[in-house]
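What follows is a structure written as structure tokens; I'll ask about it next.
Removed from the display is one protein chain of the complex; every other protein chain stays in position.
Take a look at chain A:
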Amino acid sequence: MVHHQDTMFRSADMSMVQLYIANEIGREIVNALGELGQIQFRDLNSDVTAFQRTFTQEIRRLDNVERQLRYFHTQMEKAGIPLRKIDLDVDTLAAPSASEIDELADRSQALEQRVASLNDSYETLKKREVELTEWRCVLREAGGFFDRAHGNVEEIRLSNDNDDAPLLQDVEQHGHGQNGDAERSFSVMNIGFVAGVIPRERVAAFERILWRTLRGNLYMNQSEIPEPLVDPTNNEEVSKNVFVIFAHGKEIIAKIRKISESLGADLYSVDENSDLRRDQIHEVNTRLGDLGNVLRNTKTTLDAELTQIAQSLAAWMVIIKKEKAVYQTLNLFSYDHARKTLIAEAWCPTNSLPVIKSTLHDVNNRAGLSVPSIINEIRTNKTPPTYQKTNKFTEGFQTIINAYGTAKYQEVNPGLPTIVTFPFLFAVMFGDLGHGFLMVCAAAAMIYWEKKLKKVRDELFSMAFYGRYIMLMMGIFSMYTGLIYNDVFSKSLSIFPSAWEWTPESDWKEGATVNATLTSSYRYPVGLDWMWHDTENDLLFSNSYKMKLSILMGWCHMTYSLCLSYINARHFKTPIDIWGVFVPGMIFFQAIFGYLVFTIVYKWSIDWNAIKEPAPGLLNMLIYMFLSPGKVEERLYAGQGPIQVFLVLIAIVQVPILLFLKPFYLRWEHNRARAKGYRGIGETSRVSALDGDDDDSNTLDGRQSLASDSEGVAMITQDIGDEEHEEFEFSEVMIHQVIHTIEFCLNCVSHTASYLRLWALSLAHQQLSVVLWTMTLANGFSATGPIGVVLVVVTFAGWFFLTIAVLVVMEGTSAMLHSLRLHWVEAMSKHFMGDGIPFEPFSFRQMLEEDESAAQIT
């Protein structure tokens, strides 16, 4: 069978294939096919849950490795170590062997343990360091308290005895003067104390609770630690206060300890004696120094370890992801225990079959296996998936279509004409040479620096970047339509001499109205005559012109789209769709709107002034064509009345044809088939396909020799039961056709009117750019002298910014959405069936592109 080349006109030819792969090389083969990315495997174990499948163990193990790799990644982010990213387009990683995967798994296991233990010890050490720092603070601050408190022993006693005395006397006031009796120890007086640190935000609550529970029987001193301390568990900075509380009696002290600990304070032992305290401080400082050294060592070891991992982490990540995908795919296969072969079923583009075959052959040879891998094309009546092959230019346009729906297998792909019609209809609305030029520049820049910009991961930008070729086309066509509209940033070009000449009356003076007259039979050759620019009645003229332009463009676009339905009917060999749907639809549409288009062009081509007849209004003509057929108020051409009656009649006749021809033909065909004794497949109790009696040949393609291989046959035939076979139901067909007819006839009117948006948006765009000019640059140019110079610069900046932001970006987006609608609704409703299944090949490249976590490493 000779296959023609796949084009963008239709989705690619697909084949269902069956693969027999020796169990030993299953992994390698799937790996190679994943790199190829041209084959979509079917699930042959759909009745088996995910946990019961063959390779669940392997997948679980790889999940664990993936988790370890992610752990390294988070550790790196924590430590601020950059990951060496890989470029999937450049670095092609050779398929790893199974032992390499094992090695990688072991290695990452060992590394995880090492990193985790390093991390643990680092955290413990860090905690110890914080504790020591706090202790040092307590020692230092508490020293001051003690010195002061020694002088105030009497007062403390007094305050403890006297409930009315204020708790915290102003310490400063009584400060240092009374150091004389400092030698008297607290213990002598039975005063105990508690020292520690507490987070600053809890101090107020702490004080209040202590005061209430102890009824004021305490003396508290506190001071702020100037630098914040870092909590090692979550790396947050906490500012803390040192406090020392003096109180009377053991029970009270114990109570204070309990309260402090419950409020999250850390208590430290402080000696009363200042000499001992000095020793303590000294000791703490030494320990801190030692600890610092150990900490630094641990940190460098950890960082070195992570830096080394960072070199190859990205590659490992990719390898593991691929390996996981391979096993997930292998889970779709069925395993023949007797022959030790894996059996797979898959869809692939028919034109890719040779590549797939040679890939299988290569892998087989490399493995040096005597048993060959077999690939068979099998015939099936399943609907193949729709595969539209794209390149980087067509990808964006095809996405526009796919966003609406997946085309039926091998129907005409609207993506092909969309390459031109989408940007062109956009340009009809956006037409301005200047704005189009800006758009071309932006698109060209994105295309020129394509490789670099591909890596940018900003959502808005990547959207514009994805549509860079659409933008390029839109810009080019906008420049063309701008030239036709003769608009450059709302100004006009005077490339050619005008066809008009001002002819003032003899008594004309400045300020009076002047009319222009045509000089000869010469007409402005390209686009609108610039003499119309800025005249009183230029809107009157351009509105009439653009309105008719929209109708004509819409008619062309819809007729073109309607013709595609003819091509579809030809391709699917359903002549009834030609005679029962396409032809009557086309006649109906042309009899009304084709005629309208004819009258528009006809009216333009007649010189009404020369033949001294009034030009008839076309709107009224069309309305009265239906309201009072045959009667013509203003004559457009001779014999107009009868022709219009004929057209109306022929249009009306199409309605019943559209309604009844197709359903009744289908019913007749169905009855004839039944009369001859044919029956639908589902209608009789069918002999099981497993018995091999089924000669329907929707399963086996001359592979009877394999029929003994019961499992293989079972595979192919297992879901014939749920084939999409439709029972003929006349009422259903009839209802469908009634809906189609009503929709089509009404849509002819509403869709034609819908194209008037081309006029509305282009008018709005043009007027907006005029307003922008008069409000900014026109003011800048009106001033003279040095002020004028400054003003021009300032107003130009404003004008340029607003031109980009409002006229190009905002208006461009709106015109794009309108163009999108014209394609999805007005054009595609004429031919698009769109009940296809998208082709989703097993492809590593695609898998990595869609994987979020893979996005971070490439």
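Here is the rule we use: a contact is a pair of C-beta atoms (placed from the backbone, for glycine too) under 8 Å apart; a residue touches a chain by one contact, two chains touch by 3 or more; residues count from 1.
We take it that contacts and distances are computed from a predicted model.
Undergrad: Out of "V-type proton ATPase subunit E", "Mitochondrial import inner membrane translocase, subunit Tim17/22", "Putative transmembrane protein" or "Ras-related protein Rab-14", what name does the UniProt record list for the absent chain?
TA: "V-type proton ATPase subunit E"
Undergrad: Just one of A:55, A:532 or A:566 touches the chain that is missing; which is it?
TA: The missing chain is touched by A:532.
Undergrad: Which one touches the absent chain: A:48, A:606 or A:797?
TA: A:606
Undergrad: Check the options A:421, A:492 or A:843 and report the residue that touches the missing chain.
TA: The missing chain is touched by A:421.
Undergrad: Using the definition of touch stated at the top, determine which of A:48, A:276 or A:514 touches the missing chain.
TA: Of the listed residues, the one touching the omitted chain is A:514.
Undergrad: Using the touch rule from the top, list residues of chain A that touch the missing partner.
TA: 5-9, 389, 391, 393-394, 416-417, 419-421, 424, 428, 477, 480-481, 484, 498-502, 504, 510-518, 521-529, 531-532, 534-538, 540-541, 544-545, 548-549, 552-553, 556, 601, 604-610, 615
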